[in-house]
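A single protein chain has been omitted from the complex, and every remaining protein chain is retained in its original position.
Entry: chain A
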Amino acid sequence: MEGHRLQRLAAGLFAAASLMATGVARAEEPIVIGAAIAQSGIIAPYDDGPAKAMEIAAEEINAKGGLLGRPLKIIYSDTKSDIAYGATAAQDVIDKGANMVVVTCDYDYGSAAASVADGAGLIAFSTCAGDPKFGPSGIGPNAFTMATGAPGQAVAITEWAYDKMGWRSGYLLLDTTIAFDASFADFFTRRWVELAGPEGLAGKDTFGGEDPQIASQITRIKALPKQPDFIVLASFPPGGASALRQLRAAGINQPILASESWDGDYWLDAVPNLSDFYFVTYGSVFGNDTRPAVVDFMSKFEKKFGQRPVTSHALTGYSVIQGWAKAVEQAGTLEAGKVREKLEVFVDEPLLAGPTTFTKDSHINMQRDLILLEVKGGKTGNVVGIVKAKQMPK
């Protein structure tokens, strides 16, 4: 504990020193964005798209004359997908003069780095950590995430199922591996019971993402007196894809609803000829998004990096730079306290990842536009429409 405080003090002193240094810097000296993200190891594929998108955003700002008249420069330090190493990586970019810190797309893997940056008096932005704790309650006043939280995703697709599809009976299958899905399932249940009543919930069951099979869960669904209109699968590939494969193989052909975890097409081979699978996410990577800005971004991305991003989480990386730069522009300074004040008054700020709102207490978005995509005949990326959580459950 004592060591931690000392470390924070040292970090704070260093930040103060570097602030003074920037004060006397020449105008064209670059503004440094320190990305303390995973460039190797298990989380690396999830940070890759958003990081590349940050490069695009920075290039665009530089082409228009930079931020406060200074060019943006992104430097990296690899967290090696090690939770404990995140703090070291953040300290590393701060030591190299970072004016703000971007951290990993996950609460568990990104919060250590964000705490260090927050303690050093810098804005810490996660690209797509979807846990509501990411912000003042879990990390500190300077921590923000560009994600649309799991509750917002769950409520958006639940309301769509009730209002647009007219479904009245739902079944919940929850993978107990990660907190994101627990939160998704919880908010689905609460909103669904508000809409369809307790009798609308046909049942719920759990499985472990690493279980080799979900035969008894399937047996339980099959044994229901009345088959539900749809099933919510709160899970993620590969464990969830395996469950999905077994559900379909067993002849459970109801529509299945899911979260952003199912973005991309890398998992599709696991479920041959899948249909009637719906999920919400940030945007379509397939060039058919209904919003021109997203289509435009995807083609820019493909032109620069030779292929489109694997998932649309890339949009959040772009928006971290976009949103932070807007707040800096408005504040007229890089000072974290002033930038934070500007961020906290964002109301439906039109960013690429969606209209963005932050308040003093909430540094994550919930009721925000999401795209609803359908997997049909083994092909993903069929656009159903844009949805948004209307009413968060009490």
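Rule of thumb we're sticking to: contacts are C-beta pairs under 8 Å (C-beta built on N, C-alpha and C of every residue); 3 or more make two chains touch, one makes a residue touch a chain; residues count from 1.
Note that in this section contacts and distances are computed from a predicted model.
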Undepicted complex member, UniProt protein name, chosen from "High-affinity zinc uptake system membrane protein ZnuB", "Branched-chain amino acid ABC transporter permease", "NADH-quinone oxidoreductase subunit N" or "Pyruvate dehydrogenase (Acetyl-transferring)": "Branched-chain amino acid ABC transporter permease"
Touching residue (missing chain; options A:62, A:88, A:206 or A:382): A:206
Checked against the full complex, the residue among A:251, A:292, A:306 or A:377 that touches the missing chain is A:251
Could you tell which one of A:165, A:179, A:270 or A:384 touches the chain left off the display? A:270
Using the document's contact rule, name the residues of chain A that touch the chain not shown here. 41-45, 81, 174, 176, 203-208, 210, 212-213, 215-220, 222-223, 237-239, 241-242, 245-246, 248-251, 266-272, 310
